[in-house]
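One protein chain omitted, others in place.
Then we have chain A:
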Amino acid sequence: MSLQTDKRDFSERTSEGLGDNFMRSAVSSAQDSLKTRRLSAATDLGDWEQWRSIGQQIRQHTLKNLDYYLEQLADNVEKKGGYVYFAKTKEEASSYIRDIVMQKKAKKIVKSKSMVTEEIEMNRVLMDAGCELIETDLGEYILQIDDWDPPSHIVAPALHKDRSQIQRVFTEKLGYTGDESPENLARHARTVLRQKFLEADVGITGCNFAIANMGAINLVTNEGNGDLTASIPKTHIAVMGMERIVPTLEEMEILDNLLCRSAVGQKLTSYITVMGPSATGETDGPEEFHLVVVDNGRSEILGSEFNEALQCIRCGACLNVCPVYRHIGGHAYGSIYPGPIGAVITPLLGGYGDYKELPFASSLCAACTDVCPVKIPLHEQLILHRQRIVEEKRTSSSERIQMKTAGRLLSSQTLFGKALRFANPASRLLSRHGRIIKGPGLVRGWINARDLSQPVKQQDSFRTWLDRRKGGANQ
């Protein structure tokens, strides 16, 4: 999979989402439960706003000194006997990983959930090289055996599937004979995957945060698959977006608290692990540890007006409160990063060419900005994207003409006055029962989902009424 998960038009993708009733009800109940759990976990911590400010400060300080901390990290990984590869592009990153795997003559790879490995299309590269690659996170595993169905949520990737769909896939692909209870399905996956862990030559994980002064990475999980991936195989390759780093364990601890509470409403998830190359005398853990630090467009964001987007800790809280995500679902974004943060970073990583609609997939209600544990001004960044898209003339020509006409009309008192006077007679043919029922592009987009009242007659307008009142008061 790559950043892009669906090449169809945005409108086609959203119509599909809107028509998928199961998905919509799954997303709305997941949102409701995650929202409630996040809120109670945030309240429990006490003074959540202060914690958010601290989170923001940590992220901003680290980004401001990113070269320093990455260098410290690399030095410390090296001191512990590990390897560090700085990859400017996704191609560099995935071919380095392929080379390591080839060098090890590895055939069997286990992987724990990582968004950045999707971004660099690592799975495809490794499978093309003839490796068996197994996603071990339960949600990701379900998607993999269902012919690599794309994820629809950054924390709960298989959110769009129900238990009977999963049971069917397990039956077809794994010879599963049990019922559709999540517990039995999970037990079956445990049995199948346990064997995969024990046989694997290489384990590949993402990285929630790298810890600069330790030369280690931090993984935050609930299932324990990340730990098995980094404990059993003799080689561990960890892949990180270059901005996912903290100075020390103290900052990690604060961000992990914000992450767990914001993502799933837990105080801490079941497994939070700090890990690096195996130390002398330790008999498991990787004999060889590789850390791949990925730029892939991030340095273009650094120092730009979108800099704050790099503060993201991938908790998914913004997805869980977004009214647009609620209705169109994750797949409609056409990116491995959906929801508000996806609408901000996908166009930055993938360009406006394929993703210019995403910043408009927002009601600008700012619920995302409110919940962000590291205070990314998400809705402001969406507005900024919209400005750039309009400035670069990437909107359709008919929309530009309509906007220009509206602009001219609204900036001239005479024209505006005339428009008000003629609005009612002019809209008569387009209206029925006081509602506009047809019209050009922008109007049509609006009335597809909402009512638009027909403008009132001049003599019934508020202005006329007010003028009459004024007259009355003066008398």
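By our rule, contacts are C-beta pairs under 8 Å (C-beta built on N, C-alpha and C of every residue); 3 or more make two chains touch, one makes a residue touch a chain; residues count from 1.
Here is the rule we use: contacts and distances are computed from a predicted model.
Per the UniProt record, the absent chain's protein name among "Acyl-CoA dehydrogenase", "tRNA modification GTPase MnmE", "Lactate utilization protein C" or "ATP synthase subunit b" is "Lactate utilization protein C". Checked against the full complex, the one of A:Gly206, A:Gly276, A:Pro359 or A:Pro373 touching the unshown chain is A:Gly276. For the chain left out of this panel, the touching residue among A:Leu3, A:Ala106, A:Ile154 or A:Val293 is A:Val293. Only one of A:Leu70, A:Ala106 or A:Ala210 touches the absent chain when the whole complex is considered: A:Leu70.
For the chain left out of this panel, the touching residue among A:Leu3, A:Ile58, A:Met240 or A:Val344 is A:Ile58.
One chain of the complex is left out; on chain A, the residues touching it are 26, 29-30, 33-34, 45-47, 50-51, 53-54, 57-58, 61, 64-71, 74, 77-78, 80-88, 92, 96, 136-139, 142, 156-159, 161-163, 166, 182-183, 185-187, 189-190, 193-194, 197-198, 213-214, 216, 222-225, 227-228, 230-232, 234, 242, 247-254, 256-257, 264, 266-285, 293, 295, 299-300, 302-304.
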